[in-house]
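Removed from the display is one protein chain of the complex; every other protein chain stays in position.
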Amino acid sequence: MPTKDPVVRTDPPASPAGAPASAGRLSTGRRAPAVLVVPATVAAVFALLPLGYLAVRSLERGPGFAWSVVADERTAQLLGRSLGLAAVVVTACLFLGVSLAWLTVRTSLPGARVWSVLVTMPLAVPSYVAAFAWLSAFPELAGFPGAALALTLVSFPYVYLPVTAALRGTDPAQEEVSRSLGLGPLRTFLRVTLPQIRPAAAGGAVLVALYVLSDFGAVSLMRYDTFTRGIYTSYRASFDRTPAAALSVVLVVMTVALVAAEARTRGRAGHARTGTGTARPAVPTPLGRWRVPALAWCSAVTAVAVVIPLGTLGYWLAVGNSATWDPAGLLDIAATTLGIAAAGAALTTLLALPVGVIAARHRGRTAHLLEQSAYAGHALPGITVALSLVFFAVRYAEPLYQELPLLVCAYAVLFLPVAVAATRSAVLQAPPVLEDVARSLGRSPLRVLREVTVPLAAPGVAAGAALTFVVCMKELPATLLLRPTGMDTLATRLWTETGTGSFAAAAPYAATLILLAAVPSYLLGRHRT
Amino acid sequence: MTALQITGVSKAYGPDSTVLNGLDLTVPGGALAAVLGPSGCGKTTLLRIIAGFLRADSGTITVAGRTLTAPGLNLPPESRSIGMVPQEGALFPHLSVARNVAFGLSGTDRAKRSSRSEEMLELVGLGGYGDRMPHELSGGQQQRVALARALAPKPALVLLDEPFNALDSSLRAGVRADVRAALRATGATAVLVTHDQQEALSTADLVAVVRNGKVAQCGTPQEVYQHPADPWVARFVGDAVLLPGTAANGTATTALGRLPLARPAGDSRTGTVLLRPEQLQLTEAATAVRGTVTEVSFYGHDAMVTVEVDGLTNPVEIRVAGPVAVRPGQRTGINVTGEATLHS
Partner (left out) sequence: MRRPLVRRLTALVAAALLLPALAGCGNDEDDAGLVIYSGRNEKLVKPLLDELEKAVGTTVAVRYGDSAELTAQILEEGDKTKAGLFFSQDAGALGALSTKGRLQKLPQASLDQVDAAFRGGAGDWVGTSGRVRVLAYNPGKVTKVPDSVHELIKPEWKGKIGYVPTNASFQAFVTGMRVLEGDEATRTWLKGLKANDPKVYENNLKVLDAVGEGEVSLGLVNHYYWYEQVAEKGEDKVGAKIHFLPGGDPGALVNAAGVGILKGSDQAPVAQKAVDFLLSKKAQTYFADDTKEYPLAAGVTSTVKDLPPLDSLDAPKIDLGKLESLQETLKMLQDAGMV
């Protein structure tokens, strides 16, 4: 059945540029094969569980009540505050992420490799630790400035990492052509480089925006009321799940709108992508007299994003005494944390794989829907996702309830988009023609996936897994509700210790958490170099 | 025996963008057919339809007696037994050369697979390269490995998608010859897609010129070159001398004199008479038609002389082997050998 397809249409006759380029062509047509669609649907259903729960809860007192919650003046106010915060943080992250990526990839910045590792490190810092560190050093930051600062400093690597990869993937010849056509370095960056990294930056920006929308730790410490804080407050203040659910639905709607907007950016820019055939590495732009300011910029970012949180922790570590130390327990908890974070990353990556491949290689309503589903619940606060899994588990999977597999599933639901985004861009880097060749040599779509697509995309997929691993390690609200009774992770322990104001006792856990999360972050920072 | 039979294949991407328009093509077994056409003529689409990556709107395709594409039938690529050699080879960068070649081999017998792989590498002149990684090979070597990979499973048909494009012109002829030899040695039927008429004429047994989604002419390289179906084909497959003429008794009367026609045309028909530049010779014979030399381009093995012929609006080109005795501005005589074709 012939279907019209906007993407394939770029490939046909009479293209003035000459022979149709094979690089951007879709491999096996627009309809995804069943071997991909079936597991991707499983992943999507997984990701949509919280939405099912929200539908039940928000409507349990009738649509009228739900609407009265949503239509409340306060709801709009909180929404405005959340969106405002997200806008500021995203803007700041784009500026930080793009500028640092360009400096470390494309210029003669001294020590570029070291910087690229250093500026990835903030990934390891949980937002609540960053917020706490800043607040204890500068109490006057409480409110919007503090929340924006803390969130920006922990989330700009979400932009930095994909943009770095995109900068490496673009053909430096295009920039040279632009220079030879009389455009200065800045105009070349704006008119040639920027459009090429736009899809990568937009993808990162969406993750940042969703992260800001869902964050509770930093905003509550900074006492800045946001939508998510409103949802938490609703649980805490009224012990009533219905208004919280109704508010959560608003977050879902916002998420879908955001992701759709991002997809449009990607759709327009996608064809501009050149193949991966550029063998020639870019000649670094000499920084000249900008060397010192560039170094100062990198140092400043590292200082505020890494040194300040670590310094505060160091202070509390020094204040603490042996009584607050429990090295054996710490080791135990660290091992548990590593284990479940690894399991979470593994399951998430596995589920993300078919969705990411479909998102990269196929178009059409099904593909679009599958990808959207993965994102739909990503802005939901951890507590909502956790409660939804409680809801389903006690009804349909009671043996799993409060067992590790369910917690691991919660991580998958929470962080699927992180892995999907990584998989998608990794697959996009692998030339589709290789998949064509494998098919023509008699491989079924599934075997092509296993033997060609996955091995080729493996570095990117692994990077996504590492990123997921880090975010799983830092997760708190869902872990609190779904962990097996009696089990502790570094994050829950941190929560316990700070709950009684014993920051000195909390510091070893926070330091261990950051240290452990720094390892995959370090690999991520280096991997792209 | 017919290896590839394409009947009435059409493909449109939208109401206003028909790419293939009822294309027919027949390739006998063991032949290397070139599908030649300008950019955007639909030849890449055709190749992808044959391979099964695109679904034709209508038409049938049979390979070695097996129907692959027909109304209501569209075998997936992996079931077609069609080898592919894409542009730039597209070797799997994560597999060694030997494993690339063995990729399409079924069966679990590892020894058999590796011996077949080595055999194919020998065939393309790369014996002993099996342990290398693709990035350790030159462009030409990569292309030959890609061919070995395509041939290894003994496909019913091999498709080559502008495989020599990315190569240096100095390498191209050598790789081209190697590819042809390898195809001959295995007796494989192959379809080469290209926009380079020299490549098509020199490599293929059969040339199909595609224009606007249809085969404009299909024949041996000689036929297509010497007896093009129309002036467009004539100009597309080589340099052409076109002049108005009128047919009578198997000859055409033109400004260059009376020329014998390859195919008799009806008397008194007027049209465009076509000659190749090498059919024209410079002469000092007094009876010859005369003109003025306007330009001489020297290529080494031959040269092209442009002459404004008395009584003709457009200048004609004459290919001259060896040293050129004339210079621009000189008067010269022109003599014609061989047959011409007349197109209305």
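Each chain gets a letter, A and B, in the order it is written, and its residues are counted from 1.
Just so we're on the same page, a residue touches a chain if its C-beta (ideal position, glycine included) is under 8 Å from a C-beta of that chain, and two chains touch if they have at least 3 such contacts.
Quick caveat: nothing in here was measured; it's all calculated off a predicted structure.
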Omitted chain's touching partners, listed by label: A
Of A:47, A:251, A:376 or A:462, the residue in touch with the unshown chain: A:462
Residue touching the undisplayed chain, where the options are A:153, A:254, A:317 or A:408: A:408
Selected from A:218, A:347, A:380 or A:452 as touching the chain missing from the view: A:347
Residue in contact with the excluded chain [from A:241, A:424, A:439 or A:474]: A:241
Positions on chain A contacted by the hidden chain, ascending: 74, 135, 139, 142, 220-221, 223, 225, 233-241, 339-340, 342-343, 345-347, 349-350, 383, 386-387, 390-391, 394-395, 398, 401-405, 408, 458-459, 462, 465-466, 469, 477, 480-481, 483-486, 492, 496-497, 499-502, 505, 523, 526-527, 529
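Operating definition for what follows: only the chains that are shown with their structure count from here on.
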Between chain B and chain A, distance of the C-alpha-averaged centres to the nearest whole Å: 51
Chain B residues within the chain A interface of the complex: 12-14, 17, 19, 39-42, 44-45, 51-55, 57, 76-84, 86-88, 90, 92-94, 103-104, 106, 146, 149-150, 153, 159, 161-162, 195, 213
Contacting residues of chain A [partner chain B, same complex]: 2, 4-5, 8-9, 11-15, 18-20, 22, 27-29, 277, 431, 433-434, 436-445, 451-452, 455-456
